[in-house]
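The complex appears here without one of its protein chains, the remainder shown in place.
Naming follows writing order (A and B), and every chain is counted from residue 1.
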Amino acid sequence: MYVREYFKKKIGRISLPDNFLFYIWLFVLIVLIEVGAYGIVQIHTKPIMPTQPFESYAGVPWRLLVATYVFFVVSTTGLCIVSSLGEVFGFIRLKPVVRMGLLLALVTILVGLMIIGLEIERPFRAPFAFLAHVNPYSLMFWMIMFYALYMVFLIIEMWFILRDDIIQLSIRSPSSLGRFLYGLISLKFLEPVAGSYRPKYRRKLEHEFAKVLGFITVFVAIIAHSNLGAVFGVTYLPFWHGPLMPIYFILSAIISGAAILMFSSIITFWARGVKIKGKIYDSIQMLRVVLGFALVVDLFFIAWKFVSKFYFPSPVTKEALEIFLYGPLKINFWVFELGIGTLIPILILAIPITGRSVKWNLAASIMTIIGIFVLRYDLVIGGLLGKSISGITYQMYSPHVFEIMAVVGFFALTGLIYTIGIKILPILGTMEEKTGRGE
Amino acid sequence: MNDEGDIKKKAIFFGFVLVVFVAAGIIFYVFYLSPPIEKTYVQKWMEIEASRLPQYGSPELCSKCHFEQYSLWIESEHHSSIQCENCHGIGMKHIENPYDGNYMPRIDTSREFCGICHESIPPRDESSAIKTVNLSTHNPEYSCILCHLPHRT
Partner (left out) sequence: MKITRRELLTRTIVIVLGTGISFKSTRGVEEEKNLVMCIIPDKCIGCGMCVKACKIENKIPVEKPISRTWIEGYEIKIKIPYSESDVKKIVMNTSKNPFLTYKWGDGEHFFVPKLCNQCQKAPCVRVCPVNARFYTAEGIVLVDKNSCIGCKYCVTACPYGATYLHPDQKVTDKCTYCYHRIKRGFSPACVQACPTGARVFGDINNPSSEVSKILREGSVDVLLPEEGTDPKTFYIGLENKFIVEHSIATGEEINE
């Protein structure tokens, strides 16, 4: 808003379209997506992937893209859990951000599955392989299966939640194309009575069914997500190995989900010119409680994990943690994971003056998101570097520039799909009806 | 009130039916449809893997043409335990195209080549299986084969 005012003063004479900032935003996103696409193509055409044996640290098999995939699916699970708190489990204060959370969950699972599909060496083979010959003993197979199921359930759930509003949109939309498309999406022709009136019974049933579906979706999401934790947990690598990994994944999912929902809801409300007060403010305060609580639990989790593995200097577990405490990942661990990712956000959220301010909440959520991303990176890379090998000194794996480009592209893609979703779906529906059509 | 309870029950029932159908579909697919397809894949790959042509021959194959050298070598004192292709390089291509210059076996008589096995380095101590010399002090400047004939020793 301030930027728009500034531009208007600056370029006063030229009449800008009202939403020119929006077009700039779209343009930047599309450019970044192209950068990412270039990176992905380069990754698959040029042999930048490990050409060294795993033991030599240059041949780390799972890299930045896997870390990003983990980040995205952690986020989607967290978003689904946090949204369901509002939708299914009766945290009614979260109501204003529930739809946003579900949309973001859908976007992140789509992009997440896309990342892992493009990360593997034979992307064109994978869909067929997963349809033809699968190994029921492989946790990775079940992980993909459950994430796919989760995606399907999530789409159905969102459809049932949004259907009523989409039908309204299909009636009120100014363009005939819009009317047609909204009618098609909502399957309006199945309605017995044409027009905007719908019997209460049907709406009620749809609403209840959406709730049931929401419950199933959360359940499937948690299954899928703990499966992802187990993918790491079953390996012999000392940092990963253990039954706590799946539980830890679920816990960190809540952090990730609450932080991302807080961040994106504040940004979206600002961008759409919705004043953050009243019920919306309450919902963000609720997210603050959820995020703060999850962060504190996570702090204890990290602390005891490290203490229990470091207490007796068994060479196996010790070497795995040395990387984090004073090895090549020490800055990532102390500064990003602990400082920026956990301690400072806890402080910001806990102190009343900062905790009640929306801007400080935004800062805390951004810090948490950065911390979580670094944490995912450290989890994947650090676990693999922790393969204890005597006689070889630590070398740090550093991401290739193409990998970084690809990651940037995926984030931009997330932003783009989310923006389009906000534009065309009645995500902020109830608020916008009062203030006209928004932008 | 009663009506709302009915709606709830109905919704839960629909959800339950959906879950059962999905679960049944997955079980059917994973345990019934997938294994037979996978078996054919395995069979196919075993055939492909077994049909690859070996590159590395054996001394018996070499003896078909180079019988003179073979008979010398087979009675040699120490080198009889190693195969022709260890020193002369991979030979299957040479067997297929005996007169093709690209696939001619290697005859390397340099000191470095002998040193690959016979250079004295700390891990090759007295108990090691091969006699070693220090190449930098053991008659430098002379070719090994002046004294040691590889097919006889």
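Odds and ends about this structure:
Here, a contact is a pair of C-beta atoms (placed from the backbone, for glycine too) under 8 Å apart; a residue touches a chain by one contact, two chains touch by 3 or more.
In this text, all values refer to a predicted model and were calculated from it rather than measured experimentally.
Listed residues B:N86, B:N139 or B:T153: the one in touch with the omitted chain is B:N86.
Touch with the hidden chain on the side of chain A covers residues 47, 49-56, 59, 61-62, 120-122, 125-126, 129-130, 133-141, 144, 231, 234-237, 315-316, 384, 387-392. Where chain B meets the missing chain, the touching residues are 27, 31, 35, 38-39, 41-42, 44-46, 48-56, 58, 81-83, 85-86, 90, 115-117, 119, 121-125, 127-130.
As a working rule, only the chains that are shown with their structure count from here on.
For this pair, chain A with chain B, the centres built from the Cα atoms lie 44 Å apart. Residues 3-4, 7-8, 10-12, 14-15, 18-19, 22, 26, 30-31, 34, 37-38, 41 of chain B touch chain A in their complex. Residues 132-134, 136, 145, 149, 201, 204-205, 208-209, 211-213, 215-216 of chain A touch chain B in their complex.
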